[in-house]
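With one protein chain withheld, the remaining protein chains of the complex are depicted in position.
For reference, chains read A, B and C in written order, and residue numbers begin at 1 within each chain.
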Amino acid sequence: MQGTFQQKSETDLLQSFKEVRAYTEKLCEPLETEDYVPQPSVDVSPAKWNIAHTTWFFEEMILKKHVGNYKVFDENFAFLFNSYYNSVGTRTLRHKRGDLSRPTVKRVFEYRRFIDEKMCDLLSQDLPEEIRELVILGLNHEQQHQELFITDLKYTLSVNPLFPVYRENYAVEEICELPSKDFVKIDEGIYEIGFAGEGFYFDNERGRHKVFLHDFEIRNSLTTNAEFIEFVEDGGYRNHFLWHSEGWDWVNQNEISAPLYWYKKDGEWMNFTLSGLRKINLDAPVCHVSLYEASAFAEWKGLRLPTEFEWEIASEKFGWGLRWEWTNSAYLPYPNFTKPAGAVGEYNGKFMMNQMVLRGASVATPENHSRKTYRNFFHPHLRWQFNGIRLAK
Amino acid sequence: MQGTFQQKSETDLLQSFKEVRAYTEKLCEPLETEDYVPQPSVDVSPAKWNIAHTTWFFEEMILKKHVGNYKVFDENFAFLFNSYYNSVGTRTLRHKRGDLSRPTVKRVFEYRRFIDEKMCDLLSQDLPEEIRELVILGLNHEQQHQELFITDLKYTLSVNPLFPVYRENYAVEEICELPSKDFVKIDEGIYEIGFAGEGFYFDNERGRHKVFLHDFEIRNSLTTNAEFIEFVEDGGYRNHFLWHSEGWDWVNQNEISAPLYWYKKDGEWMNFTLSGLRKINLDAPVCHVSLYEASAFAEWKGLRLPTEFEWEIASEKFGWGLRWEWTNSAYLPYPNFTKPAGAVGEYNGKFMMNQMVLRGASVATPENHSRKTYRNFFHPHLRWQFNGIRLAK
Amino acid sequence: MQGTFQQKSETDLLQSFKEVRAYTEKLCEPLETEDYVPQPSVDVSPAKWNIAHTTWFFEEMILKKHVGNYKVFDENFAFLFNSYYNSVGTRTLRHKRGDLSRPTVKRVFEYRRFIDEKMCDLLSQDLPEEIRELVILGLNHEQQHQELFITDLKYTLSVNPLFPVYRENYAVEEICELPSKDFVKIDEGIYEIGFAGEGFYFDNERGRHKVFLHDFEIRNSLTTNAEFIEFVEDGGYRNHFLWHSEGWDWVNQNEISAPLYWYKKDGEWMNFTLSGLRKINLDAPVCHVSLYEASAFAEWKGLRLPTEFEWEIASEKFGWGLRWEWTNSAYLPYPNFTKPAGAVGEYNGKFMMNQMVLRGASVATPENHSRKTYRNFFHPHLRWQFNGIRLAK
Partner (left out) sequence: MQGTFQQKSETDLLQSFKEVRAYTEKLCEPLETEDYVPQPSVDVSPAKWNIAHTTWFFEEMILKKHVGNYKVFDENFAFLFNSYYNSVGTRTLRHKRGDLSRPTVKRVFEYRRFIDEKMCDLLSQDLPEEIRELVILGLNHEQQHQELFITDLKYTLSVNPLFPVYRENYAVEEICELPSKDFVKIDEGIYEIGFAGEGFYFDNERGRHKVFLHDFEIRNSLTTNAEFIEFVEDGGYRNHFLWHSEGWDWVNQNEISAPLYWYKKDGEWMNFTLSGLRKINLDAPVCHVSLYEASAFAEWKGLRLPTEFEWEIASEKFGWGLRWEWTNSAYLPYPNFTKPAGAVGEYNGKFMMNQMVLRGASVATPENHSRKTYRNFFHPHLRWQFNGIRLAK
């Protein structure tokens, strides 16, 4: 599952552009018009916003700046579909995205088509490296939003008492690994961390540097639903000794007693999936847990979570990609990290506070959008991504 | 504009049913599918909910109870489209209505058609008075939601930076009265208040009773935008002496400085209307003010608002119907008011606390849904209805 | 218990001043220094604030304006001990009063002594009527705060897990009436409402005017704890049919299941009193209920609360003064009510919104501070005053 965009020729870049953009639209196929609109939580964007925002990125960062006499599709879209880029005009308040019925879905698809056409024109030309890099960044950005599209949609459908189905037989959530619980051993020493080699990477994984790791062991498979049910049924959610102080507050304030999307019905654990409400597959890796839950589970097992550095070094030795994996590393800059100037510089650096690193990739991650140095990050209480647990000691 | 449903024959009732239901659908014509979904404020329901809820009323209160072997259209709709009726099953949390993309708009219209068919079958029969009265109540209920449909939709469109147009030339908001500012005089004495005569009335206007009124005078026309601009420009919103204590807190906490939907653009007052953003018509009655604003305006004028009893007695002597008119009467039961048993009993009585009475009707009120004894009521800070000001002394 | 300040001679006014001021200090006797400081709820003022604020009133409204070359005791006190008088300088935020350790209690008593001396000097002179009226207003204001001193202190002590005792044998809470449940009958007709005669009155009871009352009956004694326990044990707090919509929300959001200060301990109802935690006296009038609870109780009994007009007219015919009595009348201006100009004008008028009238007086009301036309008012959810229930039909 590892891989990345290579430094592609013009033709390849045009081809990549078309593929990535087409994949977004493929994800939209099962949706009703109404499904594009709601925003049931501040962290969850409407599907309409996700597909317009990724389009806006190409218009704002590339077409407006690098195409002579470029005329915007609609001057309102600059602020409607901006996200957190403070340096690019006023933005619509993040938690108000679900209040907007217009522009319609139809209009947003016209916008996509308009931008695709302009971008394809541009990509047919001989482009300076700077623009090519922005295009590659835009495609990686769109791939991130492809994953968010799926996770946001899952959340939106889940709050509906009708438990709507996205796709029948969307089985990805239930893919299992081999049920090994062996540990991989890594010897202490100095290791190199961060992106190396050819291809695309984000600025937060740049700056290859050395770290010293002590001896450690890490499990070669993920924690399963069966294991997590044991924790639940042993009273794990009611034993404050297992929890971080803020985790314990979170459990109590939100009355948390199971992973997100789990429901106990007639004594049996059910799970809301993109194929609707289903019996839990005991052998599948547990999913939709917060870092608080992952840590409490590890504590209960007498084990711990790996650091992101341990994970990166060990990742050659096990399969990964079914779940994002919480690490016990805070999302902080690597040595020598510096923010690029301007709006692109807002991509990663300003989020390096109060968030924790996840490594790996999930079933919702697009192909060609994962690598062992990739640093994903979320606040420790968030669960709507496909997050799982790998134990270390 | 005054009038009401008469005690109709079967044919008339069937005809009324068809007319009222058709009018709701006429109101929907200009909408895009997406416009049915958002709920930008807890007080504002999605259009989809308004049209489903009025349909649900007929299914829940009439078809389920009075049609043998009635099979519900969809068993989920009973809780999805219930409103505040605590006695009828679980309801969807009021502020979560905008999170539901499903059922789709198409499905909700199928629901309407299904219920319409069953109701028309029922109404073709010879019905006991009890059922006929429930049908009439259901139609009045739907008319109330026709007005809410318009006011809720206006609010939803207004929060959109695109200022979408509902209908071009939807001029109703700008209809003006004759610009008289004369006062009607009423002599002191005992007067009778409450509904009398034939036709439909709500339980809150029942119980005709006597009140003693002292001499008073009431203006025969509504306060205009021009008059209200004078108040604004005289610093009315910054002079705490004019305001109720809670009104003053409301002004400051919400940074209120003009009626809802007013915007100052390049030194000129603009107004968001269902035909989009427009220059304010100075001669039109001021609209979308809270009771706090109405009271402060009256204080500034050295006048006051009428009580609901003064309004009812004087209403024969002036034209009304362009705006709901705030009165300085709390919404409380008339002597001998009692709640009907069961769910219908929840219609009005339980709201008789912390709300203030409005009398009259507005440009958004359906024809045949107003009369001088009608008691509308809202919390004093609410502005999204078409509320105006009539002064008394 | 009825009575009022008469239009007194100079000597009498000086004597009244001394008596009222001394009574405040008598109330302070049992307090520890620390008891003067906390503010456990925004509605509850620290004891220190209550005794300083009443002193401030005399300095701000009388000494500063009417004594030549008056030099303030401490220039900071003008904003520290102002309450809601927006027209007199900046005030300390109401909910921050408990954050202030300084000025110390000792200093506040010095302030009292300083002001008392200046006031006694002033009151030894021949004063114009205007000043005499302000003094009388200040004394009535202090009496209102004497009641608040007790009710605020009770609340402050009640949140302390140690259940501190204010006075042993402070038995006033348990005084009982004769246990009659007879109803007084009043015939329909035109009655006069509002203050008449000699003596002090507040502006909100001014403007004697006529009202028409229909026949009604009102109980000659208050609802007892025994009766209210029946309501509790019959599930009154869980039956939504009995409640106003906002009352039902209040019950559920605050998990209300009994009057304020009631605790069930080993199957027995206990009550926090100013003499500590005690077994409930079944024959005492129920106390510390909101209007929501009073209304639900009346609904459960198949009766109703009286209006303030019914209460005023009937009050000649029964004993009252043990509890403030909720009426089902909103606190609104009488006909011809106008606000006095300036700061004194802020006394009552600006609170005439969203509050309900209580009539009578309570065991905490100072002697000489009650009369049948007195209009007390609170928001319907508030319970920390000594509020009880009288039923009507």
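Note that contacts are C-beta pairs under 8 Å (C-beta built on N, C-alpha and C of every residue); 3 or more make two chains touch, one makes a residue touch a chain.
If you're wondering where the values come from, they're calculated on a predicted model, not measured in any experiment.
Chemist: Using the whole complex, pick out the displayed chains that touch the missing one.
Modeler: Its contacts among the visible chains are A, C.
Chemist: Of the residues C:T24, C:S83 or C:T156, I need the one that contacts the missing chain.
Modeler: Final answer for the missing-chain contact: C:T156.
Chemist: Specify the residue from the set C:P30, C:P164, C:G199 or C:G321 that touches the hidden chain.
Modeler: C:P164
Chemist: Which candidate, C:K65, C:K96 or C:K393, sits in contact with the chain we can't see?
Modeler: Of these options, the touching residue for the absent chain is C:K96.
Chemist: One chain is left out of this view; which of A:S101, A:T156, A:N204 or A:N328 touches it in the full complex?
Modeler: Of the listed residues, the one touching the omitted chain is A:N328.
Chemist: Looking at the full complex, which residue from A:T11, A:S180 or A:N354 touches the chain that isn't shown here?
Modeler: Per the contact definition at the top, the residue touching the missing chain is A:N354.
Chemist: On subunit A, what residues meet the omitted chain?
Modeler: 84, 86-87, 190, 209-212, 214, 216, 240-241, 243-248, 291-292, 295, 328-330, 332-333, 335-336, 345-346, 350-354, 380
Chemist: If you put the missing chain back, which residues of subunit C would it touch?
Modeler: Within subunit C, the residues that touch the unshown chain are 32-40, 48, 76, 79-80, 92, 96, 98-105, 156-157, 159-162, 164.
Operating definition for what follows: only the chains that are shown with their structure count from here on.
Chemist: Roughly how far is subunit A from subunit B, centre to centre by C-alpha average, rounded to an integer in Å?
Modeler: Each chain's C-alpha centroid was found; their separation is 45 Å.
Chemist: Give me the residue numbers in subunit B that touch at least two other chains, ranges are fine.
Modeler: none
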